[in-house]
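Selected chains only, in their assembly positions.
Read from first to last, the chains carry the letters A and B; within each, the first residue is number 1.
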Amino acid sequence: MPEVNIQDLVNSHVAGHTLQQPFYGDPDVFSVDRERVLDRLWHLAGHVSRVPAAGDYFLFRICGEEIIIVRGRDGDIHAHYNVCRHRGSRICSDSEGSKSALVCPYHAWTYNLDGSLRNARLMPEDFSTAGYGLHACRIKLLDGLIFVSLGDEPEELDGLDDACREYLSFHGIENAKIARRLDLPTGANWKLVVENFIECYHCTPSHPEYSSVHSELKLLAAGAGLGSGPDAACREYEKEIETWKAQVRALGHPLTEGEFDNGAGMVRMPIRDGFLTESRDGRPVSTLMGKFREYDGGITYIAFNYLNYLAASNDHAVLFRFTPISELLTDVEATWLVDADAQEGTDYDPERVSWVWDVTLGQDAIITENNQAGVLSGRYRPGPYSEQEAMNNYFTRWYLGCLRRL
Amino acid sequence: MPEVNIQDLVNSHVAGHTLQQPFYGDPDVFSVDRERVLDRLWHLAGHVSRVPAAGDYFLFRICGEEIIIVRGRDGDIHAHYNVCRHRGSRICSDSEGSKSALVCPYHAWTYNLDGSLRNARLMPEDFSTAGYGLHACRIKLLDGLIFVSLGDEPEELDGLDDACREYLSFHGIENAKIARRLDLPTGANWKLVVENFIECYHCTPSHPEYSSVHSELKLLAAGAGLGSGPDAACREYEKEIETWKAQVRALGHPLTEGEFDNGAGMVRMPIRDGFLTESRDGRPVSTLMGKFREYDGGITYIAFNYLNYLAASNDHAVLFRFTPISELLTDVEATWLVDADAQEGTDYDPERVSWVWDVTLGQDAIITENNQAGVLSGRYRPGPYSEQEAMNNYFTRWYLGCLRRL
């Protein structure tokens, strides 16, 4: 079989079109993706409220690896590869739990929560525990959000963290708690999962529920962020939301917009007339979060990169992570946050909080796998993006750029 | 691992023996099979009665592809790759159904039943629907039978279609209807599935029911077509059926024999003394088909190529298709046809119509998978064919010839 020549594929790309088939499932391309793209990113692993106390941990699975995210005795959160330094056994078997120390179940090598090796029985005299701490994974926190990177030099985006923080802080993300989590392993290449999320061209045919929650013009012009739709619609929409923006400013709520590399950006916009929050009927689904004292009916979007997002209403927020596992498998996780003091049953019902995105992400999993099946056909050829898929153009350009640079 | 050198393998073949192991399962050989053999054939996809009205469709799966076989508004039957020209999504998800247009469920690109693109929303100004019809698959009809080809230049067999038509027409195949369909995905290379079907050496040990329906001499001499058995038995058999042939001629029923390339051919012979049709007890299982006005007890065999067959009694017919999916998976489908006017329950019972081949094909699936398992052993070596496997000799010679030619 002829091997895939990746640079030839990169160069054969036609602007405005989808990628060549090998980019959407070839295992060799996936290896290159890891090295040039995925290992350089900070990946959202979850919210700090999953590990409130020392010893609390959960496993984050990415690109065939398992990372133990654990709160140490020092209060810091650590990220360790789930691989014993003795003979390589998995140390944690359960997806989440609480441990006083990380003890390998095989030979009982015992690691401190910070990953250092505390004790290994019967080792030769010249053995020193100092050299055998768990392999560490890079980790950073951003107002309650845990990010990890598999690479040695993850790229920091100038200004993104600081800019985000204004929104994260106003929404009280750090002190939020998890109302619900949803895991949707999706049988598709990560790029198809991403491309599905960054355009709203499919909203009308595929997402009737989502489309009933957002205004028609918003879906068309800004369904995947400001500027994701046709130019004329964008101009019309920006004019239309001027009044809302003035009200928001009057309330003292933030409105800063930002655009960064890697698909990162942040923006606020109204949901639709009469909707206070992104819920089935627009009515509140929990108590106001963070610094909100009254509803402004807006939704805050933060893209940390092309794979990780936040969509925050005034009374709840959703974290989205699209985590590559292998060339044809991507883990999709949604985490719904509410105010830490909100009481389940009294203040919120997890089903009402999660309704819009629960039904939408379920539909997305099906259409994305359906997309992957067709893309694997020998007759698939790159096709042209519509005017409502502007972000897909940015994404393919960015992705191919990552592959071009050394 | 050393790669398979296919020309060396071809040249190392010993006449009268089975093929070398890589031909029965190596993925590289399967790629070559597609290019040099499978893509050049017309593959039986099904009977027209599956798509009686405009918009009726079914999916035909072959070699990893999905083909939409659909009746157009013009009455013609079309074959389209099930791949949207926009972003590659599958268009039809169900295996069969009816549609007024082919609408991609992802972004609602809408194709006419003839495959032309009717409408795509919000495309850039320079976009023309003309260039974005569904990829077409070659299709031809033969008296109610739908054939498709994946290649650009499928081989036409001089005279086969015309010669067949006499039989197909006399049996009324075009106006038949489907009494039952059976799908048996078989975990074996397509060549093992074919080789199992073209010899009756295994009939006695493996098919007691089939062997009780056909005469012993027929099984021996002509169990897989005239000349498939030992020479002496063939001569004896041809003599034995002279009387029957004379009766058939007297009735004005056709008897033309034919032999073509690709394993194609056609012949008629009696089932066994006292049997009117290929049923458990030889008694009718439906009403007479086509131009038959009385039973002649014959069975008509048409081989369209090595992978597609018809076996027609006077009152019903069976279509067989062996469709390669991957190097170790072959789709086996049987379709039982009866006269379009026959009434289920009154005139025929699908179980009685299908009994002989239902039980026989079930046995074949098991023995063929058992054959594949052994062939994958490192100790498998090509073995010698018996005198009752004459067709297997023709088949291997033809197959290796296809691989030799450029």
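Definition applied: a residue touches a chain if its C-beta (ideal position, glycine included) is under 8 Å from a C-beta of that chain, and two chains touch if they have at least 3 such contacts.
All values reported here derive from a predicted model rather than from experimental measurement.
Colleague: With 2 copies placed here, how many are in the full complex?
Modeller: Assembly-level count of identical protein chains is 3.
Operating definition for what follows: only the chains that are shown with their structure count from here on.
Colleague: Help me check something: in the complex, which residues belonging to chain A touch chain B?
Modeller: Chain A residues touching chain B: 1, 16, 18, 24, 195, 201-202, 204-206, 230, 367, 370-371, 373-381, 383-384, 386-388.
Colleague: Tell me, which parts of chain B touch chain A in their complex?
Modeller: By the definition above, chain B touches chain A via 28, 31, 64-66, 81-91, 93, 103-108, 120-124, 127, 132, 135.
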